Structure formats: structure tokens, C-alpha cells
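A protein chain is absent from this complex, but the other protein chains hold their places.
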Amino acid sequence: MTTSGSPPTGRGRQAFAEIMTFPAAADATPAAEHLLDFVFADVWQRPELTRRDRRFITLPCVADADADEPLRDHVYAALNSGDVSITEMRETVLHFAVYGGWPKASRFNMVVDQEWERIHQQRGTPMPAPEPLLPLTTPSDPEERLTVGERSFRDINCLPFAPARDDPFQGAGILNFVFGEMWMRPGLGMRERRLITVACVAFQDAPYPILSHVYAALKSRDVSFGEMDELILHFAAHYGWPKASHLDRVAAEQKQRVSAEWAAEATAAS
Amino acid sequence: MTTSGSPPTGRGRQAFAEIMTFPAAADATPAAEHLLDFVFADVWQRPELTRRDRRFITLPCVADADADEPLRDHVYAALNSGDVSITEMRETVLHFAVYGGWPKASRFNMVVDQEWERIHQQRGTPMPAPEPLLPLTTPSDPEERLTVGERSFRDINCLPFAPARDDPFQGAGILNFVFGEMWMRPGLGMRERRLITVACVAFQDAPYPILSHVYAALKSRDVSFGEMDELILHFAAHYGWPKASHLDRVAAEQKQRVSAEWAAEATAAS
Partner (left out) sequence: MTTSGSPPTGRGRQAFAEIMTFPAAADATPAAEHLLDFVFADVWQRPELTRRDRRFITLPCVADADADEPLRDHVYAALNSGDVSITEMRETVLHFAVYGGWPKASRFNMVVDQEWERIHQQRGTPMPAPEPLLPLTTPSDPEERLTVGERSFRDINCLPFAPARDDPFQGAGILNFVFGEMWMRPGLGMRERRLITVACVAFQDAPYPILSHVYAALKSRDVSFGEMDELILHFAAHYGWPKASHLDRVAAEQKQRVSAEWAAEATAAS
């Protein structure tokens, strides 16, 4: 790391241009240059997560921050780079809506529409037709959907139980919609949903959801221990050190818990 | 609850138009359409809370999210529908300022001014004169204000004690202004203040304020147990599931606490 006050190397601007697919603002202050170096030349370049992986951590951070330019810039960059398909981006918006809230997702979705159109205008290509919503891949019968929701709640959270149906939040919300439909939608992989979810629970930082989603991401092996550490550093750069520090503590605890469970399972299996 | 998986009935758009008093954007993506069905055709239609009640939960959520369009749209809809009077809306902004922060409230207040004017322009009716601020209904003498603040703190929080005066946050802030003046203002009912406050403490999610305001809303009987459950589902749909999940756990604990206290009081009374 440069000692403070040293002149910017330009590494940050070069990395920014590669990641964002457009050049950084010319008039950055020394402090901003310094940050460009750290975020783009340093954090984004680390090998433990791919650039594509980092898109799925960055997008919820900028959508929650709702500073307009970073959201717009990262949506554009993710689509324009080809790292994230439009189908994956739209599923990311829906997944974010559940974990980050509908109003911010509504804005995120508008930005996706605008940037997707801008990309086609720049390329002089026609806008492709959206994929049809129907048929849904999940059952319509409420009883069946709750059953699917209970099963996917257990599978995705790596838990032996599902919550009670007879509570509007748990039943009508979590089982019927979040796990009965939303998580089941095709078009976005489970690993990507894990990355988005961990970023969202980290900024929402309600105690149990952080714990449970970090645990499930690790226990499912969708996210390795080293990838989780890297996710935390990336999150820190995009959402700040304090919440990242909390996430880091939770992750340390959950790694111990998961390691102990794996050891016990290995013993039981042998 | 009807199935979000049913064929494209446009239920979401129909419900949106009724609640928002204007049609949904024509070009919603499948993912957004899907969410439209869940939020407007499912959640908002549930009988346990009125549409008016839901306005007082939604407004703080969109004011905190500060995604411009949803805030603008929900302020317009609440006023244009007649569900919320301009006096109630302006008190909602002040109440939100205290629990959600003044910068976001400043934006909320500007949006209220703009949408209120837009409604009068659309209707071709003159803007009514604002209600005069003075005289305040609370005492001016600092000693008396603190005494009122201590009493209203105890009454509103359903607690036998008030905090120490000689602490700037507790004395100059909580007793002198928040409970000595703000909560005492006419123009917004206690039930409505409860709904706004619970939504705000849920997104701010500092541990003690969530606990104390959920407890007080239930203990005061301003919000029933079933209404609290419904508030949580509504909050989840508008602010995201992680914080709602935490609120749900806190509410479950506080329902037990309140039930036990009521049972003890009934015994003592008999």
C-alpha cells in the first residue's frame, strides 16, 4: 500500500476503465484517486473471487446505497461487460427486492431498464423481447406452494425445520412467496443468489438473518471459507468497514460451527 | 390469499391502480410484474389492516428508502385517495424526522409540498392556507416541558419510569422535544404514530427501541397482536425480509411479555 500522500499511480484509473467499461472521471481529487487505487486496482483484482462474482456483491450494495451514479454505473458495467446477462440482472432485482426492500428495488429496476436500453442504443442493436413470466415453474395451488416453500426453506437454509405457516410473515411471506416462489425461479444460479443475499443481510444487519444466511452459504458449499472472506473485503469497500467488521465476526463464528458439523458428519459417515 | 402463480389476470396492475390512484407502468418486466402481484394484489388486500393503516407503514418505508419515485407515488396516493389528510401527512413527516432522521424527512417534506400542489393543480382547486404553528399546545417553560415529557414518556412507552434529564440526548432531546412536544402534537392519532414508529424502529433496528416500541404498541392496545403480525408482513414487502424477520422475532417475545403482564393484572384485579 502506498504511504499516504504519495502520488496516484494510475493503476486505479486503468482498473476502473476495465471493470466499469468506461473511464473514471478526469477530475478526481487525490483522496478519490487514492480510493480508486484501493477499490478497483486492489480489491477488485484479488483472485479469490471472479469479477463476475464481485458484480453480484456490488450490485446490492449500490442499489441499497441509492447514490444514483454508482448504481447506474455498475448496472451498465455488469451488462455491458457481458459478465451478467439481462435475465440474471432482472432476477437480481427481484432477489434484491425481497432482501433489500421493494422501493429501492423499484428504483434499481428502472435503472436496469434505462441502462439496458442505453447499451442497445450505443450498439445500434434492437432491444430483445423480455422473457415471458408464465408459466411459472412453481405450483399455483396454495397448499402445494407452501409445501414447496417448506422444502426449499429447509434445503436453502440447511436447516432441519421450516417456520410455522400460521403467521402472515412466515406463512404468506416467507413460505408462500420467498421460498415457495422467488428462490425457485430459474435464471439466476444458487451461488449468485447466495452472494446477493449475504450482501443484503450484511447491510440490513438484523442478527438472525446474517447468521443464518452466512451459515447456509458456507454449509451448502456454495461459497467457500476463502470466498466468504473475500466477499467481506469486497463488501467493506462498497458498504463500509463497520458493517463488514460485524459480518467478519459472524462469519468467523459460522466457519467454526460449519467445520464442527462437517467433522461430526465425517465421523458419523465413517 | 390468491395465487401469484395464476394466469396473467393483471390482478397486480388492477390492485396497483386502486391503491396508487394511477396505473402501473405499462412496461413492467416479468420479475417486476411478479412482485406487483405479491405486493399489491396479495399483501395490500389482506383484511387485518385497512388500506389507510397500510399508508402509515408504507410512507416511512419509502421515505427511508429514498428511492424518489416510490416516495413520490405513495405520498400522492395517500393524499389523492383521501386516506390521509394533509395535516396527518405533515405530522407524519415530523414524526418520521425524529425516528428516521431529518435529512430524509427534509426530502419527504419537499415531496409532500410538490405532490399536494400537483393534486390541487390536477383538480383545479386552490391550495388551502397552512395551519398556523403557534400557539403550541405544550408548555413553554423548560421545567414544565420536561415534566410533560417525563409523563408522556411514561404513558406512551407504558413504562413506570422516565430517563434522567441531565444527559443531552435524554434531556434536551427525548424529554424536552420528542415526548415533551412532538408526540403531544394534535393532528395525528396515537394509533397512526404507533404504526409509523414501529416501521421506523424496524428499519433503524437498534435493539432497545424496537423492543420498547413494539411492546408499547401492543401493551397500549393501540395495535392488536394480529395487526402487529400484519404490520410485519407489510413491512417485509416494503423494506425487505431480513429486518422484518428480526421484527417478527421481537414481536413474538413482546407478545408473550404483554400476555403475561395482562394475565398478572387480571389476577391482581380479581
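Lettered A and B in written order, each chain numbered from 1.
Heads up, the rule we're going with is that a contact is a pair of C-beta atoms (placed from the backbone, for glycine too) under 8 Å apart; a residue touches a chain by one contact, two chains touch by 3 or more.
This one's a predicted model, so the numbers in the text were calculated from it and none came from an experiment.
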Item to complete: Pick out which of A:Ala32, A:Met110 or A:Leu133 touches the chain that's been left out of the picture.
Response: A:Ala32
Worksheet, complete the sentence: Of B:Arg46, B:Arg72, B:Arg185 or B:Lys255, the residue that touches the missing chain is B:Arg185
Discussion item. Using the document's contact rule, name the residues of chain B that touch the chain not shown here.
Written reply: 66, 90-91, 93-94, 97-107, 109-110, 130-136, 140-143, 146, 164-174, 176-178, 181-182, 185, 187, 200-201, 204-210
Worksheet entry | On chain A, residues whose C-beta touches the chain left out of the figure | 1-2, 4-5, 9, 11, 27-32, 34-35, 37-39, 41-43, 45-48, 61-62, 65-71, 205, 229-230, 232-233, 236-246, 248-249, 252
